[in-house]
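With one protein chain held back, the other chains of the complex are shown just where they sit.
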Amino acid sequence: MNKSNDTHTQSSTTLPTVSTHIYPRGGLDVLSREEVARLRDASADGGMHELLRRCALAVLTSGSASDDPRAAQELYPDFDIQVRQQDRGVRIELCNAPAMAFVDGQIIAGVAELLFAVVRDLAYTAIDLNIGTCLETSASITDAVFRLLRNARVLHPGDPNLVVCWGGHSIGREEYEYTKHVGYQLGLRGMDICTGCGPGAMKGPMKGATIAHAKQRHRRSRYIGITEPGIIAAESPNPIVNHLVIMPDIEKRLEAFVRMAHGIIVFPGGVGTAEEILYLLGILLREENEGLHFPLILTGPTGAAPYFEQIDRFIRLTLGEAAAARYEIIVADPELVAKRMTAGIRKVKEQRIAQQDSFFFNWKLHVPLPFQQPFVPSHEAMAALDLHHGRKPYELAADLRRAFSGIVAGNVKEEGMRRIEAHGPFEIHGDADIMQALDGLLQAFVQQRRMKIAGDYRPCYRVVR
Amino acid sequence: MNKSNDTHTQSSTTLPTVSTHIYPRGGLDVLSREEVARLRDASADGGMHELLRRCALAVLTSGSASDDPRAAQELYPDFDIQVRQQDRGVRIELCNAPAMAFVDGQIIAGVAELLFAVVRDLAYTAIDLNIGTCLETSASITDAVFRLLRNARVLHPGDPNLVVCWGGHSIGREEYEYTKHVGYQLGLRGMDICTGCGPGAMKGPMKGATIAHAKQRHRRSRYIGITEPGIIAAESPNPIVNHLVIMPDIEKRLEAFVRMAHGIIVFPGGVGTAEEILYLLGILLREENEGLHFPLILTGPTGAAPYFEQIDRFIRLTLGEAAAARYEIIVADPELVAKRMTAGIRKVKEQRIAQQDSFFFNWKLHVPLPFQQPFVPSHEAMAALDLHHGRKPYELAADLRRAFSGIVAGNVKEEGMRRIEAHGPFEIHGDADIMQALDGLLQAFVQQRRMKIAGDYRPCYRVVR
Amino acid sequence: MNKSNDTHTQSSTTLPTVSTHIYPRGGLDVLSREEVARLRDASADGGMHELLRRCALAVLTSGSASDDPRAAQELYPDFDIQVRQQDRGVRIELCNAPAMAFVDGQIIAGVAELLFAVVRDLAYTAIDLNIGTCLETSASITDAVFRLLRNARVLHPGDPNLVVCWGGHSIGREEYEYTKHVGYQLGLRGMDICTGCGPGAMKGPMKGATIAHAKQRHRRSRYIGITEPGIIAAESPNPIVNHLVIMPDIEKRLEAFVRMAHGIIVFPGGVGTAEEILYLLGILLREENEGLHFPLILTGPTGAAPYFEQIDRFIRLTLGEAAAARYEIIVADPELVAKRMTAGIRKVKEQRIAQQDSFFFNWKLHVPLPFQQPFVPSHEAMAALDLHHGRKPYELAADLRRAFSGIVAGNVKEEGMRRIEAHGPFEIHGDADIMQALDGLLQAFVQQRRMKIAGDYRPCYRVVR
Partner (left out) sequence: MNKSNDTHTQSSTTLPTVSTHIYPRGGLDVLSREEVARLRDASADGGMHELLRRCALAVLTSGSASDDPRAAQELYPDFDIQVRQQDRGVRIELCNAPAMAFVDGQIIAGVAELLFAVVRDLAYTAIDLNIGTCLETSASITDAVFRLLRNARVLHPGDPNLVVCWGGHSIGREEYEYTKHVGYQLGLRGMDICTGCGPGAMKGPMKGATIAHAKQRHRRSRYIGITEPGIIAAESPNPIVNHLVIMPDIEKRLEAFVRMAHGIIVFPGGVGTAEEILYLLGILLREENEGLHFPLILTGPTGAAPYFEQIDRFIRLTLGEAAAARYEIIVADPELVAKRMTAGIRKVKEQRIAQQDSFFFNWKLHVPLPFQQPFVPSHEAMAALDLHHGRKPYELAADLRRAFSGIVAGNVKEEGMRRIEAHGPFEIHGDADIMQALDGLLQAFVQQRRMKIAGDYRPCYRVVR
């Protein structure tokens, strides 16, 4: 896997660290001189180097008790990572790395793998993708997503069995245990798991599947974590992840999820999870995707029933019955969830065969450009939203998702709150019932502690009819 | 793995069951007509069939919450298992088997493996070993142990890395968590685990190692459970076990442990664990075994320190410093335990190479016949014990183990208690200080709830000088 | 594979030799102390040791130009082999072994494998089978055949694809090239090859299949050679054989062929080949085997057409049309041979599935005891033959095979010729036309140089009506 010598273990004032170097495998071992040089140069570049340092630290502290990203940065202030060039390939130097990633001076094999994945993906993004300059069409964005996933070796032509699980990273114990039970039932049926790779609902299904896979002697299990630079530090990969992919931004990460998934399960989560549901429904409501099988199950323990009921009501009100027909809500029945998902994926397989689609990438799914481009919630952008009945459902879904995103920003994100302070509440144009439902949903999230608010909740928007 | 059709799922008054048949793999798939016939006949025979039924049920309920063996028997009164003959091999028929061993009508692959192991070992013991008739010499018993282990395919010529873990099956949470931590540290260092395959200290180390093995990308992990017919029902294999061996009796099980182990770790346990320590020390104190490396570590969390201190004092008093030199006590330091064990096993490997011994079976270890023969604690047998200073340590160890075994029987085992009622307390010949120490040890076990006593503890023996 | 050190290369007056020791794998690496001791003792025993020495030498000179067995014995008069005991298993010592089996002092891996196979099979026969004492029933003989094959690890539960090829070991170049073409066409269709493991028609099909398997990227190809102690020296395993089995005698070797075969191809050969055809037809004509699919193709190049025509006429005359219906003669069309065999084996597979038979051993084939017992051609035995029309075909086939065997012995085998000299020609009771046909067949073999005769051919029998 790797070789590490000349290792120096030191104990700083805060925590013990290790300095060593390792030689990567898995695609980084057969590089050309020029690639190594570009990799070295790219990683030495200021922005890229800081990104690499931050992601590497997240991986090296994978599985630590704390979920606070800043903690890692503060606990290991002297940590650094350098990519060096040799004719035999790259050599990665770690300075003052967390000792928890090592055993008797040897880096843990799985941690090393994730570390190589970080270098691989950041380099690929920086060197090969040329993000920003040429990704202007929908097709070229999809192509970039595909190539990054292929370069990460997570596209492989086996039978469809990849279940993407969405849900909150800070959920209660009852909900966490439930995600493990669902993962266990999926694993018993030979399903592999893909999540956002953090804790909570992103870890539980993998943990449950691990035990089931062991029982079923399921070899070559895949626990795929898809993340992006903005959140990897906050949602450090859990130790079960054995394939890590770092997409360049949130939108490409979402596209990676929906194109790789053979089915999606949504557990209770915060506002982000609600946004993800709207993202997916918006896409599925496109005419082009009408006949496409896409198993989608919303599920949680008994205590989560109200959460899903409210979301269900909101979707029916805004997007209509056609949207509600796209998902199934199952409460407190992990086995049923797994059975339905398995049956759904069987249909996906049949359809892919009938249409000669690939098993490993859902090319047929139409993802319109607006769903691929980032949304920046300025006052202008918010005022331009159009939340009225009568619009095409997928357009309304897109705008609802944006509204959601903006309101969340206005309430809890630093930059959004500053905007509200400076310019007053957002003005949103929409029908009264839609706006009320949206408002109700947000208040429920606050009550259920799914959205962290300092002080009382005060709406950051007002409705304009 | 197996094929199962014509499956009928039924729900009895108590619990759901499944009736089906499966075709085994793993050594049972290439049988001769005669072997299949003998297997069928043997398993149809009254005693063997009941044994098979009981062990099979233990495996089929593996991982269930309850540890009470009778529970399984009572919950699935209609369960039955039959071995049928076909030219292509055997066919195993399950009637009213616990539904928990199945997923959508298909038996769980790992459960099927353990089930085949049960059939394999019981059949091998009944058909090939001819236990009882010809196992009269020490060498022939060792040979039988070897052949059974080889037939179970657990002897394989890789690098020495098998750590046997002993300890109680009903231990407190602090102690259980500790066994997991030790297993984790062992797993990080590439060690495989072998235990008695039940819950508690037999499960914890495997569970910890599983996570570490996943992190280290350690493939082909071995979680070997060695049991015997008398206890498998009470200590149903935990779901992590991926190699199950059923030895014919307690003594052969103990010999299997010490010949397969490259090192042994003893966690806190009941009287049984104390007996195991005396068994091993008795063997190691033999002159023939003097130069033999055999890493032996006694370890537990802080709360278990007094337990090991008392055992240590007892051993020093009775068997002397030479015995104490054979083990190391480590309190509350899982990493140190794993480091010492790894270093010890490195020495074992060097010695095996130097002496051209096999890596997978410790032929050089001398196990005298008295340690291979069962002890039945009658009044005569107990009176014949000779617990005086001045005896050879290994002889004293053997008699101490027997004394222990008898006293336990007199206090808690049905047959032993009846003997005491009928004939009065055992008379044991021994030096006063030895007897007092032994008594003190037993009382401590009672206080620490490591020995289950109904009512007050009343010694079932008296000392004769 | 093996380790060899302390190697001494010497050059005797005749040929260079190597003395070294090797540690076996493949079933001989996990032995008990007792087994090693028995193996050592058995191989030290006079008869067994000489047998082992002779077979080992045949393997060590595998692929040499000369086919003369005595050559090897004379060229390496000082060769010896010893089996030594160690706790880690056996150690095989080679003294003055042919240097051609070594590369830079290291034994060639494939040669070592075949050598271990020799030790394995001779030991198994001597130690486990107890041949002679208890093999008195048909079932027990079949059981012994099965267990020896299983111990040799050639029974494996894959899809039926094993084609047994029979034919002469000294055939002309045109015929040899033809066997390669047939092997090539079989190999292109995924068939594995099993032969008697010598040169000529036993080597050609394997050689052809090797090239086809390489082209088809057919992994884990099996080139099984089944031999017996009496002929291994004369028909030293060709270098392509990767599974060697040494059956105890000719009859068990024949039974191994017909029970492992999914189909049989007969190339031109000497009298022995004709006997083999009669052996197989005799079995297939049994009522019990009536419905059993068993593809049997007689084939050769254009020049071999007369050979098969004559055999065909002889069979129709003696055994009738039912016998002729059991085989197909194909002249000069390797592709057709392979297509028919592939189609035939497809039917065999279907039948095995329908009847729940094993794929790897044809238990359903009824082989009567007379076909399992050796025939010693004394004057009494020959006079007892009953070659008249009207007998049941399978009985007539059995006696014809014996007549054949006896006549051959009377003409070319030392002991048979002595008998004829001492007691005059055999008296055989049979119908005139049968005897004439038999006589004609033999004369044709002489003319075609398929039977080596010193001087003119003079019948060694006379017909009694």
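Observations
Read from first to last, the chains carry the letters A, B and C; within each, the first residue is number 1.
What we mean here is this: contacts are C-beta pairs under 8 Å (C-beta built on N, C-alpha and C of every residue); 3 or more make two chains touch, one makes a residue touch a chain.
Given the structure is predicted, the values throughout are model-derived calculations rather than measurements.
The chain not shown here is in contact, across the full complex, with A, C.
Summary of contacts with the chain left out: across C:A109, C:I353 or C:V464, the touching residue is C:A109.
Within the whole complex, the absent chain has one touching residue among C:N96, C:T210, C:T318 or C:S405, and that is C:T210. Within the whole complex, the absent chain has one touching residue among A:F146, A:Y176 or A:F426, and that is A:F146. Listed for subunit A, the residues touching the missing chain in the whole complex are 29-30, 32-34, 86-89, 139, 142-143, 146-147, 150, 155-157, 352, 355-360, 363-364.
In the full complex, subunit C makes contact with the omitted chain through residues 1, 103-104, 108-111, 113, 188-189, 210-211, 214-218, 239-240, 242, 339, 342.
Operating definition for what follows: only the chains that are shown with their structure count from here on.
Distances between chain centres, each the mean of the C-alpha atoms, put A farthest from subunit C.
If you average the CA atoms of subunit B and of subunit C, the two centres end up 49 Å from each other. A straight line joining the Cα centres of subunit A and subunit C is 64 Å long. Shared interface positions of subunit B, defined as residues touching 2 or more other chains, are absent.
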